[in-house]
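Rest of the complex left out; these chains stay put.
As written, the chain order gives the labels A and B, with residue 1 at the start of each chain.
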Amino acid sequence: MRYILSSTAFFALVLLITPAVGGEVTPISDATAECIDCHSSIHAGIVEGWRKSRHAAVSPAQALKVTGLARKVSNPDVPEQLRNSSVGCAECHTLRPDQHADTFEHNGYQIHTVVTPDDCRTCHLQEREQFSQNKMALAEKIITGNALYAKLQAAISGTPEIKADGLIFNPPDAGTRATTCLYCHGTRVTVAGSETRETMAGKLQFPVLKGWPNQGVGRLNPDGSRGTCSACHTRHRFSIAMARKPYTCEECHVGPDVPAYKVYASSKHGNIFAAMGREWNFTPVPWTVGEDFDAPTCAACHMSLLTNTDGEMVVARSHRVNDRLAWRLFGLVYAHPQPKAADTTIIRNKEVQPLPTALDGTPAAGFLIDSAQQQARRQVMGGICRNCHDQSWVKGHFALHDNTIARSNLAVKRGTEIMQDIWRKGLAKGFPQGANPYDEYIERRWNDLWLLDANAIRFSSAMAGGGDYSVFAQGYYNLSRGITLLDDWCRQHPPADAP
Amino acid sequence: MRYILSSTAFFALVLLITPAVGGEVTPISDATAECIDCHSSIHAGIVEGWRKSRHAAVSPAQALKVTGLARKVSNPDVPEQLRNSSVGCAECHTLRPDQHADTFEHNGYQIHTVVTPDDCRTCHLQEREQFSQNKMALAEKIITGNALYAKLQAAISGTPEIKADGLIFNPPDAGTRATTCLYCHGTRVTVAGSETRETMAGKLQFPVLKGWPNQGVGRLNPDGSRGTCSACHTRHRFSIAMARKPYTCEECHVGPDVPAYKVYASSKHGNIFAAMGREWNFTPVPWTVGEDFDAPTCAACHMSLLTNTDGEMVVARSHRVNDRLAWRLFGLVYAHPQPKAADTTIIRNKEVQPLPTALDGTPAAGFLIDSAQQQARRQVMGGICRNCHDQSWVKGHFALHDNTIARSNLAVKRGTEIMQDIWRKGLAKGFPQGANPYDEYIERRWNDLWLLDANAIRFSSAMAGGGDYSVFAQGYYNLSRGITLLDDWCRQHPPADAP
């Protein structure tokens, strides 16, 4: 016989026999109570989400009582007036009004729509500082402030036009940029004016925001700050459990350019997570290997504070994601050591292009971490691996990974040599001609090699998720086939001056 | 210390302390009891599935006692003889025997295999009526009754043959059609004869069905009705929870032509569902935003009856899915306002082709909803969004979406102009030649643009799921690369009469 227990019955059951957990009640501020009065009807989803959040359940004062690794609030000096109520609507949306260009008067309060990392910093100081040194926080600048990336964007998402001398791609319009690259990289949110809207409470005035909505991780905000915490800590629940699950990373790491989620899902780690994850505990801080979870998610390897079952710290929390990364797998056009600074727009290769490697593979070494630093970061990452793998496994894994980087770079180099040959012969117009090197058909097929195929190979190897995925789904199969295409195309097009 | 509680122990525990929920016992009819006598051994999966269903737990009479938005049975006049027992095998499989060409005598009962929407209508009147006005119910007719779609089918799933003057694709055979387009669109199920089978109960006679098995949403049934409820309300549990989860929609909306599921999975909404969904309650009617669920699934935005936490209706249930849709994103060959009628075979564009737009982009306006109707539908959809997003977010979102439709249509137009140039020069045989415009290599690459790439872009934008997915996985990257391919191919093939 089987019984299906409804959720309601379950909670009823629990109520009968469990005493209230804790006992301390966290007060809502008067201002927040006033917000909720109206908004709980208008935006039930927002208010209910927040009600389930830790922000609703714990005041900064309570959070600051926690000691040691379990503490979540890293600023010991949370302002007095914020300390003793829950972190509600008003607490965040009225912070630092003078700094926010989007501040407006709303029922007697100075409200801003766009809560920013510099607002969150009020309690989460250390995380904000780390994040500001993270490439992600500068994602909008990185893609917008690089002339070559602008050409790549035009080739991919630009507006096609057929001119007398052929097809060209004009730069994408603002709306298209917002739904393509800047969806993840972040838009520039500015105040374009104000408007009157009819509301439940009569006519009210609201700012008109440009570049909105957007939740891209490197968003440039109306207070001048860069980044958005809610890209990963989804509003209005801001759940650490959610940020620790791979679906959050999937939002921006799913395409063949950075197929981290897809590789993970088909890896042994991803298998363990998918099959057994519902038994795990995703909320504890610190997060204990083997006790809270059996296999890493993205966050476990890349960001989270981990401890072992003896309570010893395995690795410190970091919101500067490359703290644990020796290599930048993403080919530009080759994989290379991580950049030293989060602002990659300063990088110049030996050909004075804003790229971390030259077309012949030479890294822009002065802008990239050295091998000692690479070694140090690998030690940190390896220390995580060793919780579930012996040293020979870990050593072997990284040896295979280094080999993959070298070999995939080599394959891309062969393809690039063919591309250079094509340019040299004048069969396409690229770097030698001072033209967009990314926008003609055969250039697009060259892009495939380094922008899609080789990256998939490296992500797979990094996550020990190779095999079928990295060979056939994305990776080797496409990379080698793409090189034959370039070769075939080149041989079909004899140079104009050929006999 | 950790304890894993087995399901068995859990249910045992619950039994000890919870009284039976309800108290009213729903009787099984004698006829159904007789079915189960044999079939619980033969088809354990079917019978057990049903036993877990609401159909097994509640009689129509009980269901009709429910008042207001919570009522699930929309026909107040359920026939008397069906009212007081559970909705079991016999209740559905012996309904309307005279209407079913597949009715056969089986142990004294007049049984039919294929339960149809007109059977389900007995209790679910309103849903059936709405569904009959849904394009999905006519999916078989839509694809079969359009001469151009027949050509497209031949090009995609037809049988290749190499003739003296080149490669052609003959129309696909019935079996191939059943496993390709008609798998989702629905087959025509007819009775082809009868056969005797050896069974547990000796030799018995059964009808032989043609076009079977099939669960396509627009199936033409042996009773003459169109559609199948079990396409989404999977037999024999008919779980509303299941229909509300995106996996049901995934069955038919997963390929690059309509990648709704893939876009959802990599969107913020999909992230919230994947990470937090196991806490949600998928069964209540009505379904309360913020209380039962935190983020929409496909059903929430497109079909479900939603209420807010004040118990006010947010949106009415609809089984006519485009009630909330301003645009038909699916390019034929351009995105266009939703058709007025579910039967799209009546549509003619200005070139008198059975397509909702002409090749130059002009919509077949007389057959499509007007902008006032578009606006009205958008209001309904926006009303759902506003439960979790403020007005500026919603307004901004739809402005971006409209821009995406305009820009993606424009890009497809550029590609189509190149294709028309190719036809004009006689480099391929298509519309101007009265030949199949979809079946040659370069035509196939043109198909890619509007049948795959542009749709992915629009779905991503519609679900605010842009970013990495719509750029690199499917969408912009492929669309622009495809246009360069058409251009490159065209330039490589000078017209036959060129010097």
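Everything that follows uses one rule, which is that a contact is a pair of C-beta atoms (placed from the backbone, for glycine too) under 8 Å apart; a residue touches a chain by one contact, two chains touch by 3 or more.
Nothing here was measured: the structure is a model prediction, and the numbers come from that model.
Counting every copy of the one repeated chain, the full complex in this structure comes to 3, with 2 of them shown.
Rule of thumb we're sticking to: only the chains that are shown with their structure count from here on.
A straight line joining the Cα centres of chain A and chain B is 33 Å long.
Touching chain A in their complex are the following residues of chain B: 2, 4, 11, 14-15, 17-18, 21, 52, 265-268, 270-272, 274-276, 278, 281, 283, 288-291, 294-295, 308-310, 312, 386-393, 396-397, 399-400, 403-404, 407, 410-411, 414-415, 417-418, 460-461, 464, 466-473, 476-477, 480-481, 483-485, 487-488, 491-492. Chain A contributes residues 2-7, 9-10, 12-13, 16-17, 40-49, 52, 113, 155-162, 166-167, 169, 173, 175-176, 178-181, 183-184, 197, 206-209, 212-213, 215-216, 234, 237, 239, 241-242, 245, 247-248, 250-258, 261, 278-279, 291, 439-442, 444-445, 451-452, 492 to its touches with chain B in the complex.
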